[in-house]
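Of the protein chains in this complex, one is absent; all others appear in place.
Moving on, here comes chain A:
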Amino acid sequence: MTTTHPSDQQQRGTTPQGNTGNRVPRRPKAQSRAPWILLAPFLALFLLTFILPILVAIASSFTKVTRKGLFGEAGVTSEFAWFSNYAQALSDGNFVASIGRMFLFGIVQVPVMIILCTVLALMLESTSARWPGFFRAAYFLPYGVPGVIATILWSFLYVPGLSPLIDIAGMFGLEPDFLGPNTVLWSIANIVLWSYAGYNMLIIVAQLKTIPVELYEAARVDGATTWRIARSIQLPLIKPALVLTTVFSIIGTLQLFAEAQVLKTVAPSIDSQYTPNLSAYSTAFAYNDYNVAAAQAVLIAAVALILSFAFLKFSNRKSS
């Protein structure tokens, strides 16, 4: 590599101008330095805010800190703890339950999200839709509302006494409890759907727009119905967008935090370990156990990575 690299550069750098003497050696040098100069600010920040924290998290998840004396006044010692922090995290029933809760949440929420977005995108891009620009903007609007504020908004619509939804349901003799122990998870799912459906839909719409018009025309000439076109042309061709949105939804599900944390103030059935991230946050800041919190953070990231890779593998195999 070291021998071929400079000659590569030289060849490319010199062929256009031929032998112009002293310019030849300087050019390749500048060209081999330039990409690193351009990359430097990004790489420095990437190392500081991605690589280093990940290393710190992994390192501290394997460390045990013991304080000597009643309040730790006699000094602090840290030692390599093998997997004891992980064992502690996994033996915490509430933390494991929170991961299970997110699985349940994801199994329902992700398919609903993807199907809704696909149907909306197909309807918006069909010739039957009027005012597509208005609808696209209306659906996309919630993406600009931060998750916290979206949750505050919806919490007003969930709280009895304040919510017009409960008033309206009351007219039909229903008494919905949006914040009960069995329903609050789906109330959160609704907030997530409201926030991100428009955004995911836009990704699919963008992909639909890349389908050449000739394909539609050919299908119409062949007498294909709208339904047939959707199934045989549009769905296969928007698969990359569907895979992308699904992976982002899976990662997003395991990261769930703001919605649960904000809703906690009005919903007593949400505890401080309702989602994995909320659990890690509480472990770190309420119990001051950063090492176990680090182990939890590593576990959450690992589950997210495994699930997204498994899904990518699965979708690749299905297509081949």
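The rule is simple: a contact is a pair of C-beta atoms (placed from the backbone, for glycine too) under 8 Å apart; a residue touches a chain by one contact, two chains touch by 3 or more; residues count from 1.
To be clear about the criterion, contacts and distances are computed from a predicted model.
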Per UniProt record, name of the chain withheld from view ["Sigma-70 family RNA polymerase sigma factor", "Sugar ABC transporter permease", "Secreted protein" or "Spermidine/putrescine import ATP-binding protein PotA"]: "Sugar ABC transporter permease"
Hidden-chain contact residue, picked from the options A:104, A:141 or A:169: A:141
Selected residue (touches chain absent from view) among A:45, A:87 or A:235: A:45
Interface with the undisplayed chain - residues on chain A: 1, 5, 8, 13, 16-17, 27, 30-39, 41-43, 45-46, 48-54, 56-57, 60, 120, 123-124, 126-131, 134-150, 152-157, 161-165, 167, 194, 197-198, 202-203, 205-207, 209-210, 219, 221-224, 226, 228, 232-233, 240-241, 243-244, 247, 251, 254-255, 257-258, 262, 265, 277, 280-281, 284-285, 290, 293-294, 297-298, 300-301, 304-305, 308
